[in-house]
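As you look at this complex, bear in mind that one protein chain is not there, while each of the others sits in place.
After this line comes subunit A, so read on.
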Amino acid sequence: MTRTRTLTLTALVAVSLLASACTDNSGGASGDGDDRTLAVTSTDDGCDVSSTEAPSGTLTFKVENAGSKVTEFYLLDQDGLRIVGEVENIGPGLTRNLVVTAPTGKYVTACKPGMKGTGIRADFQVEDSGKALAVSADDAALVEQASRNYAAYVQDQSAQLLAGTRAFVDAYESGDDDRARALYASTRVHWERIETVAESFGNLDPEMDLREADLEPGQKWTGWHRLEKDLWPPAPYDALRPKQRTTYAEDLLANTEELDSRVQDMTFGVDAIANGSRGLLEEVATGKVTGEEEFWSHTDLWDFQANVDGARVGFEGVRPVLEGNDKELAATLDRRFDELQTLLDQHRRGDGFVSYDELSDAEVKELADAVNALSEPLSRLTAAVVA
């Protein structure tokens, strides 16, 4: 559970990722005057592009919003439908850059002040400069494959989470605490593997995974950690009565069912998968390596491993795209994932892991170093797969 960040995993139209477009924000930098750099002035009723043509290659549109409404800028295929590149959310007075690799051909430019309607459109021509860089059909297939695989992974984890939660809830409600404790960590791994997806549903995450320390005054505490405290009670502690147990457990189960039904329709662009991978490592860095997540059960290393599992699946999913763009980054990430896994493996016990409070300070530091070592290159993954 993260307190401040909500990842938006709204499905991106995969085709927009094929356009090799990216947004940068060097708004204040001066143009270098070459004919691949175009100035766009978007007003509330106009869309002035400094030229109606450019040589093929990497084009930079410097889009200034001189109007009073939030605007967007699109480079569309000549059919006016397919998005080659877009830059959204340009506030009044701001300049954002759209950098896009455009092969020879006919295009349409469009400003969309107010972010509504079809926009103010104009024809745009890219002339052959001998530097044309077409997007291959292979890339399109790779992106689609990655999206399909990741959606299947999320659905599978969600199904296992639901099945595990049912068993856990049964044991807990019937007072079989030993069994509930045994099922707690092994069920939660399915949550932790797709935690960033669950977090994209604003209400479900706090209702299911809030820690006691993160409660606001007056906020009702529900979810996994409420039950965790009841199963690993501190002293003194007022245990939940059977009726309360049923209420909290059924609430958790209902939310898990809700989550499972919502993930069935989700689709994921490669940027969303890559961002999710990075986000899972951030969960490790802020909650698990510090032992804050499982305050009562100390099963943090299970969650740690599950976050890493999910991050690795995300990375492996976009790897075919990454291989084409940045082989070196792929190799670095491989090595860093392996190094972190080797460390984690040292703390295995039985089917799971040692209790977090058995780790020495030096062992925690070692894990934290390995998380940093992986997280830094992982923060470059999204840009590399959408490049």
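Please note the rule applied: a contact is a pair of C-beta atoms (placed from the backbone, for glycine too) under 8 Å apart; a residue touches a chain by one contact, two chains touch by 3 or more; residues count from 1.
Simple rule for what comes next: contacts and distances are computed from a predicted model.
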Among "Succinate dehydrogenase cytochrome b subunit", "Deferrochelatase", "Biotin transporter" or "Lactate utilization protein", the UniProt name of the subunit that does not appear here: "Deferrochelatase"
Residue among A:E64, A:E192, A:D230 or A:D271 touching the omitted chain: A:D271
Contact residue for the chain not shown (choose from A:A182, A:L204, A:L253 or A:A383): A:A383
Option from A:Q155, A:T267, A:T286 or A:S375 whose C-beta touches the chain left out: A:S375
On subunit A, residues whose C-beta touches the chain left out of the figure: 22-26, 28-30, 32, 60, 96-97, 99, 271, 332, 336, 365, 369, 372-377, 379-380, 382-383, 386
